[in-house]
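Report on one structure; see the data block that follows.
What follows is subunit A.
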Amino acid sequence: SSGSTGPKPGPSTAAKDGGTFRLGIVEPTAIDPYNTQESEGTLVTQNLFTGLTSVSADGKISNALAESRTPNDDCSQWTFKIKGGTTFSNGEAVDAAAFIRGWTRAAAKVSASDVAYHLGEIDGFKELNTGTATTFRGLSAPDATTLVVKMAIPDCEFDVRTFHTVFSPVPTVAGAASNKAYNDQPIGNGPFKMDGPWQHNSKITLVRNDSYGLTKAHLDRVEISILNAANADQLEYQGFQAGQFDWARMPTEQLTAAKATYKAKGDWYEWDANGMNYLLPMLTSGPMKTKEAREAISYAIDRDAIAQGVFKGFRTSATTIVPPAFADAYQKGLCVSCVKQDKDKAKQLAAQAGLTPGTKLYFGYNTGGGHEAWVQAVAAQLKDVLGLDVHIDGIPFKQLLDKEKTPDATGIYRAAWGADYPTPGNFLNPLLATSSINEDPATHQVQGDNRGRYSNPAFDTLLHQATATKDLAARTKLYQQAEKIAIGDDLALIPLWNRSQQRVANNEKWANLTYDFNENPTLATASQK
Partner candidate 1 sequence: MTDETTTALPRRGSTDTSGEPAIRVVREWQEVWHRFAANRLALLGLVLVVALLVTAAFAPWIAPYDPLKQDLMHTIESPTGAHLFGTDALGRDQLSRVIYGTRIAVIVGLVSILLTLVIGIVLGAVAGYFGRFYDTVVMRGADIFFAFPLLIGAIIIITVTGRGIWPVVLSLAVFGWATVARLLRSSVLSAREMDYVHAARALGAGHLRVIVRHILPNSIAPVVIYGTFNVGTAVVAEASLSFLGVGVSPEVPEWGNMLAAGRGFIGVADYMWMLPSLAVVLTTLGFIFVGDGVRDALDPKLR
Partner candidate 2 sequence: MSKSVQDTPVAEPPLLQVDGLQVEFKTRDGIAKAVNGVSYSVDAGETLAVLGESGSGKSVTAQAIMGILDTPPGRITGGRVLYRGDDLLTMPEDQRRSVRGRKIAMIFQDALSALNPVFSVGWQLGEVFRVHEGMSKRDSLAKAVELMDRVRIPAARQRVGDYPHQFSGGMRQRIMIAMALALGPDLIIADEPTTALDVTVQAQVMGLLAELQAEYRMGLILITHDLGVVADVADKIAVMYAGRIVETAPVHELYARPAHPYTKGLLRSIPRLDQRGQDLYAIKGLPPSLLQIPAGCAFNPRCEQATGRCRDELPLLQEVSDEDGNDLPGRHSACHFWKETHRG
Partner candidate 3 sequence: MAEPILKVDGLVKHFPLTQGIVFKRRIGAVQAVDGISFELHKGETLGIVGESGCGKSTVAKVLMNLERATAGQVHYKGQDITGLTGKALKAVRRNIQLVFQDPYTSLNPRMTVGDIVGEPFEIHPEVAPKGNRRKAVQDLLDVVGLNPEYINRYPHQFSGGQRQRIGIARGLALKPEIIICDEPVSALDVSVQAQVINLLDQLQSEFDLSYVFIAHDLSIVRHISDRVGVMYLGKMVEIGTEEQIYEHPTHPYTQALLSAVPVPDPTGREDRHRIILSGELPSPANPPSGCRFRTRCWKAQPRCGEEEPLLANPEGMAGEALHHSACHFAAEREHV
């Protein structure tokens, strides 16, 4: 069941104001844009702040507060025209200075922001980030509605990045990122504002921002309950069933039953999201060193059987790293070995690679993510087809990542990636570029996200070309070529399945409700029926 189902936003029927929308999330790391990082935090921050651009669920970028975004010829400088006359909910004007303020605040050393690296291409980031400067050299505001961004690393798709919440404007009251009072009750310029501070582990309440500068929201309030991470999906779904929530995820085990109940009612959403699940092979040492070995593994896995048997059809097999949600860049079937299980080919390649039966293969995965079942299925298939001695090892997430980073890591690891903003580069760059290995010279640990240590100059060159290409179609082509090298040829990552998402929503009560790019409900458009 690829593609997506569910009520489309469509032309809004005369939306009625009012109503309280309720849903559950897990405790975010931060809701202040300087450090908002995961989907849950983004849900809050994005409704509290409006940045330059917005992105639709299917990855189309459009202007939000920006009226125009123009790069110079070599994309070493970007000029954003900002819509005038909008204010923060405290009445302060949202001007270019507000953006500079926000970006500077996030990049400053004291913030130790986990997401500031998104600003890393801007000139002066280094100095700010290491504390040798206190102002952001690359940013300037010739007038109140013009923001000029000078790039240290030219990037022709920089504007796509500005969708990320770290690029939000902040009012002067925000102060430094150590201002805890603000962090817990940010004052923003979004469709909603905070109703009281963040009650950690308990509740976040938003109310409509009636002074919002763009299309105002319809909902009066949004009540966000904070749930235990360990079984949030269970709680969300139970809460939904009990009528306590209007929007929910559900545990994999309950999907079939939930779909049967809610699809007919029109309360069911299902789509392939902007993420990818794959196996991360360790390329520099151990059994996964050769391309043949990786292909053998890939051929040995029966993705369809697992998608049907284990996921009951709620996952679709993947053949790429750039997900199908990126319709323009998507190259179905790129990974040939991913298309269909082929035991003979697998055996043959394994023999070539010296992956003899009985070879030990480490297979790491993180606990607490519900990965146990499919991991066992994959392991069983590898055992069956190739006779490998697969050692599956479930450990906490953090340990898993630390393990992947060590220089002597071998074997395969369960991995997944989700997009921050809609560009193939957001997959290819962090996951596969040589620069993303960023090995610590002292410990030889990987410090970037390319933990498989894939390094191919041809691939790197293509990526560079892509970021320097202004034309979207041409850029996409370059990305496709790069992906072809890394996945099609080298199989540096082994695609497993697309990131499929399912949600239930109370559409008896709500209209104009759908999911957004970050898999969150579109609170800004939703309205009472």
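One rule holds in what follows: a residue touches a chain if its C-beta (ideal position, glycine included) is under 8 Å from a C-beta of that chain, and two chains touch if they have at least 3 such contacts; residues count from 1.
Criterion applied: all candidates are chains of the complex that A comes from, given by their letters.
From a predicted model like this one, the values you see are computed outputs, not experimental measurements.
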### Query
subunit A is shown by itself; which of 1, 2 or 3 touches it in the complex?
1
### Query
In their complex, what parts of subunit A are in touch with candidate 1?
230, 234, 251-254, 256-257, 302, 305-306, 308-310, 312, 367-368, 372-373, 375-377, 379-380, 392-396, 399
